[in-house]
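For this view, one protein chain was removed and the others were kept in their places.
For reference, chains read A and B in written order, and residue numbers begin at 1 within each chain.
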Amino acid sequence: MTDTLESRPRRDRHRGRSRVVPIPLLAPALIGLAFLLLPLIALLVRAPWRSLPEQLTSAEVWEALRLSLVCATAATGLSLVVGVPLAWLLARTCFPGRGFVRALVTLPLVLPPVVGGVALLLAFGRNGVVGQWLDSWFGITLPFTTTGVILAETFVAMPFLVISVEGTLRAADPRYEEAATTLGASRFTAFRRVTLPLIAPGVAAGAVLAWARALGEFGATITFAGNFPGRTQTMPLAVYLALQNDPAAAIALSLVLLAVSIAVLAALRDRWMTAS
Amino acid sequence: MTETTDLGTPPPGHLSEGLDARLVVDRGAFRLDVTLAAAPGDVVALLGPNGAGKTTALRALSGLIPLTSGHLLLDGTRLDGTAPESRPVGVVFQDYLLFPHLTALDNVAFGPRCRGAGKAEARAQATEWLDRMGLADHAGAKPRRLSGGQAQRVALARALATRPRLLLLDEPLAALDARTRLEVRAQLRRHLAEFEAVAVLVTHDPLDAMVLADRLVVVEDGRVVQEGTPSDIARHPRTDYIARLVGLNLYKGRAEGHTVRLDTGPGITTTEELSGPVFVAFPPGAVTLYRDRPTGSSARNLWHCEVAGLETHGDQIRADLTGELPLTADLTTVAAAELDLHPGAPVWAAVKATQTHAYPA
Partner (left out) sequence: MTRSAHRTRRMLQVAGVSAAALLTLSACSSTATRSDQGSSSSSKLSGTITVFAAASLEESFEVLGKTFEKQHPGTKVTFNFGGSDSLAAGITGGAPADVFAAASTKTMAIVTDEGDAAGTPATFVRNRLEIATLPGNPDRISSLKDLTRPGLKVVLCDRTVPCGAAAEKALAAGGLKLTPVSYEQDVKSALTKVELKEADAAVVYRTDVRAAGDKVEGVEFPESAEAVNDYPIARLKNAPDPETAKAFIALVRSAEGQKVLSGAGFLKP
């Protein structure tokens, strides 16, 4: 009952937006929607519903799911910690070659993830440019570890966050930072207490994008971190390997991943996105 | 700031209290070079057309842009090397820039917090400031819930809450509609009168400037062209811009006795007896228009002109004239109809010597 009461103003607002949808917009929009949804529907249609409960009770599945959620969340956290400042740097400061740096930041978006994984190995591997020092000085090896999974996912997911936050920063009025400065705030305080709250919706949207990307990450992860159940085998890896000899199991695993990500994204959307 | 060249030595005998500044800012083709001085309690208005450099001057005072050269002293302390967050300067921005995610109270408490006050202390101070502005009821409101006038007062409270020694106001009334403006102008005048340190406001509205400020500094093209009290400037404009602002016809020429020979054009007979370079000014209302050359008129100043344009101006008609002497004339609607004025119509314009005002340039 309360639902109908609450949904009424929302519906009115929707009506106010646009009453007539022109066919040249509607037709491609529906085709686009169908194109996005059909593969998912096919997955549901072909899902082995009867053996599903059995699949889902397998400890390996839950282990992979847990690892996926932990790693995607950690990768998002890592992306936030370094990605938001990077976005700020790109949006708010002027330095030679900034356009070039921005292009570099988006590079992981166009790089095939497997290539990204190889690149990560060449950089942070036991024999890598940086990795050999990590190994010999600190005894840290990243490949084949959960940390490696998080790094691989961060590498692929962070550009989404940086681009989203940078766009929001560019749209935000930099004079608020100036106003904060005249009130005695250092540039960092101004960023923390004024800019960050102002761009929060953009940061949230970027984080959600990055999280979703990290959750589905396959190529860079398996190349850089390998595949070991409980340590580096995330859901996409489990799905891929199951696909090799048991497509039904692969579909079941995909459904689990889908259901969990939809649940998380829906929950986040209600909490974060509607505020913007 | 480290690269600033020639900060200039402060003039000897500079004020140990108040503002003493020479602001030089180079921005490509534009150069700002203005000198400002004000004692505590003074309200100075920087008046000028758009693009004159007023806002640049304000930003230089607040430290948001560095000086190319010159100096900035406040109460005897040099500020031109100080970061904006460390200057005892408060700014009320043109569109207020209230932080949209904070309540009115937290907006006002922001400054005291940044300057070291504890959370409770800052809020107590902010409450007091809002009280003083008559906004106690709106302390918990987010900026988007405030009216224009309320937002303006919150912005003022926020700037004052840091107890600045220099208060800067950028077009403080420009964002308001005409009705609110009247009311807020009066309130702002009261608050500025209570303010014990130096206030500098920037405006392009002569009325705001004259009501709010004790002293006007008129800036055109990055330079100070005139400064003085509002009444002085209103009576003795020295540039076309100011003359237009205060509604006067203004001419420059050389006086020989009661006659001022204009640099371009005819002479004007005045009551003052002067010699050397002078300005002559007269209000548009002092001009009488005739379709035919008047014979019995006692006016000594009579020029043959042509109507260039007509517009309503309050309940009057303002006629723009070109010809022997370009000038504006005000006349009643009835008079305009009787004269059958229309663009291109030839007219005779007469001004009595007693209505003119000449003063040394």
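Keep in mind that, in the parts below, contacts are C-beta pairs under 8 Å (C-beta built on N, C-alpha and C of every residue); 3 or more make two chains touch, one makes a residue touch a chain.
Not measured: the values here are computed from a predicted model.
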Taking the complete complex into account, tell me which visible chains touch the one left out. A
From A:Gly83, A:Gly116, A:Pro143 or A:Gly216, residue that would touch the chain that is not displayed: A:Pro143
Please give every residue of subunit A in contact with the chain that is not shown. 118, 121-122, 125-127, 143-144, 222-223, 225-229, 232-233, 237, 240-247
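We adopt the following convention: only the chains that are shown with their structure count from here on.
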I'd like the Å distance between the centres of subunit A and subunit B, where a centre is the mean of that chain's Cα atoms. 53
Counting only contacts in the complex, subunit A reaches subunit B at residues 173, 175-176, 178-187, 189, 193-194, 197-198, 200
As the complex stands, subunit B meets subunit A at residues 62-64, 84-87, 89-91, 93, 97, 99-102, 110-111, 114-115, 158-159, 162
